[in-house]
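The complex appears here minus one protein chain, its other protein chains still in place.
Order of writing sets the chain letters: A, B and C. Residues in each chain are counted from 1.
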Amino acid sequence: MKLDLLTALFVFMLAAFLGLDIIRRVSRLLHTPLMSLTNAISSIAVIGAIIIAGEAHDTLSTVLGALAVFASTTNLVSGYLITDRMLRMFKRREAPKS
Amino acid sequence: MKLDLLTALFVFMLAAFLGLDIIRRVSRLLHTPLMSLTNAISSIAVIGAIIIAGEAHDTLSTVLGALAVFASTTNLVSGYLITDRMLRMFKRREAPKS
Amino acid sequence: MTPETIAEICYLAAAPCFILALRWMSQPDTARRSVAAGVTGMILAVGGTLLHPEIVTYKWIAIAAAAGIALGIPLARVPLTAVPERTGLSQAFGGFAAGLVGIAKYYLWLGEGQLTSFRMAVIALEVILGCLTATGGLMAAGKLAEKITTRPVTYAGQNIVSFVLLTLAIGLGGWLVVDPAQSWAFPIIIGLALIFGVLLILPIGGADMPTVISFLNSYAGLSAVAMGFVLENKLLIAAGALDGASGFVLSIIMCKAMNRSVTNVLFGAFGSVQTAAKVAEQRTVKSATATDAAELLTNADSVVIIPGYGMAVAQAQHRVRDLYDQLTKRGVDVKFAVHPVAGRMPGHMNVLLAEADIPYDRLVEMDDINPEMPQVSVALVIGANDVVNPAARTDEKSPIYGMPIIDADKSHTVLAIKRSMNPGFAGIDNELYYANNTLMLFGDAKQVIGDVVKAVTGEGGH
Partner (left out) sequence: MTPETIAEICYLAAAPCFILALRWMSQPDTARRSVAAGVTGMILAVGGTLLHPEIVTYKWIAIAAAAGIALGIPLARVPLTAVPERTGLSQAFGGFAAGLVGIAKYYLWLGEGQLTSFRMAVIALEVILGCLTATGGLMAAGKLAEKITTRPVTYAGQNIVSFVLLTLAIGLGGWLVVDPAQSWAFPIIIGLALIFGVLLILPIGGADMPTVISFLNSYAGLSAVAMGFVLENKLLIAAGALDGASGFVLSIIMCKAMNRSVTNVLFGAFGSVQTAAKVAEQRTVKSATATDAAELLTNADSVVIIPGYGMAVAQAQHRVRDLYDQLTKRGVDVKFAVHPVAGRMPGHMNVLLAEADIPYDRLVEMDDINPEMPQVSVALVIGANDVVNPAARTDEKSPIYGMPIIDADKSHTVLAIKRSMNPGFAGIDNELYYANNTLMLFGDAKQVIGDVVKAVTGEGGH
């Protein structure tokens, strides 16, 4: 699906404004999990990698693609797992044991 | 410049989220000027009207277009003027006369 | 670079202007910039559009624009009490414009046989939204200007009727998508939408119009979005979405502050019981003279002024300012407690007080003032009624039960200015006026406060 430069910039502009507003409202308590959550989200790069690895057009691109898939899957998995791990701790605050 | 449905929806989605976040943060003091400001902004419809009135393709469309230009220009002008008028009042608060 | 590209670049630059305009409304000191930003955005957008090669003549554009400006300037000069009507009118115009563009596009594409089913669908959406906003906005404005009865006009099965109309319009739209040949159906859609707009507003009481208006605000925004889909224009979509969101959020805020559900506002025919009150007239109330009031106020250490719709009606804000000056000069600590839905628009009181040069740092929000009320010597209620009605706290059966109010009754003494014992918007009686610590000052707010100020200065002597 074609996406011309100006539309792409338009999307970028909107998303950037949205990001700034959202992050400013993130609770100070959660800045560490926030960092790992954004890591996890940035592993969205995987969708670019998948296509290149899957096209298997030539060895070079396949190898590069596969490496990229590997790298971003690592981020994806570890990012979400560790964020979840941290947030669970906060979640349990609801009913403090003491 | 072609804009396919899905991209259009994407833009809408981002702008809607952004709108919700921004408006929630508008000061209660300014809700009345906010209403007139959004009126003014919604007069953006004028850009659609202009083309139709300008194409002068046939009488019907020209008349409709011209009417649309008229209606939205009214909004544009009155919207910004009255918003400005109201905001000036607040602005002067900086150094209360008393 | 083709003119289209330049136009697109202008649109790309215009969008952030609108975003910033709205963001800067987050506080009064940045707010002034908002208008500048918004205007810049408009100039970019219009400028870019005028470059479009499709435009063969500027004649009609110029004429129409001139007319628009001619009407727009006086419309911006209305007194602030008329702002709600103006807003309603402007929603109507917005919807009207969107509708007209949709109609024009329909016939253009129909003629050129370029009416894809996608285009048909979005046009139907645009036209329906546009038209109902147009008539709805006019109705709302009419009710607010009291040109149309502010009473809810209700009849049996009215919600069903409106619903049927709408579904019919949408249904026809759907049919046209499937079978565009049936172009005769298009005018019917327009008609149905226009009628629906009227029926939507008829059953709603005049006092609910502000809420309705901000709903219409979001419809107007959405019709701009629909236009954006029709014309494949990102800027229209983005700007429309921002407006839509704004109207939506404001309506929710208002409903919350009135403790009423959205459906109750839109279909509840609120205020149809406007007459229920009178009965209580019999009961005795203590009333006071301007001199008594002046006495009380000057000897108080803290005064909280609670303005309401009555202050707007009486245009009393400037007198209030005088009173504020006199009292502060005499070392009385004067605050203003502004209820989120005092008056008839969100932020209504704030604008009026601002107009009268009352520093906005003296305006305190409901939640911040209520804890202090028990320590307050005098609560001066100026044409406010529902927003200080204790029934909201105490009386389960009251229509406003649960609505957060300003606890004027908790202060040592209450001074209430109104013209009669008539109820306010909610049409219900107010215990506050019968309380032992309440003194009534009957009369038009402007008049009464004028007298009080005289009395004060008279005493204070200078």
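Throughout what follows, contacts are C-beta pairs under 8 Å (C-beta built on N, C-alpha and C of every residue); 3 or more make two chains touch, one makes a residue touch a chain.
All of these numbers come straight from a predicted model, not from anything done at the bench.
Undergrad: When the whole complex is taken into account, which chains on show are touched by the absent chain?
TA: A, B
Undergrad: Could you pull out which residues of chain B are in touch with the chain that's been left out?
TA: Contacting residues on chain B, toward the hidden partner: 6-7, 9-10, 13-14, 17, 21.
Undergrad: If the missing chain were put back, which residues of chain A would it touch?
TA: 1-3, 5, 8, 11-12, 14-16, 18-20, 22-58, 60-62, 64-94, 96-98
Here, only the chains that are shown with their structure count from here on.
Undergrad: State, to the nearest whole Å, the distance from the C-alpha centre of chain A to the C-alpha centre of chain B.
TA: 35
Undergrad: Using CA atom averages as chain centres, what separation in Å is found between chain A and chain C?
TA: Chain A and chain C have C-alpha centres separated by 41 Å.
Undergrad: Give, as an integer number of Å, the spacing between the C-alpha centres of chain C and chain B.
TA: Chain centres of chain B and chain C, defined by C-alpha means, are spaced 16 Å apart.
Undergrad: Residues touching two or more other chains, restricted to chain B: which are they?
TA: Correct list: 1-3, 11, 14-15, 18, 22, 25.
Undergrad: Among the residues of chain C, which are close enough to touch at least two other chains?
TA: If we look for residues of chain C contacting two or more partner chains, we find 5, 8, 19, 23, 234, 238.
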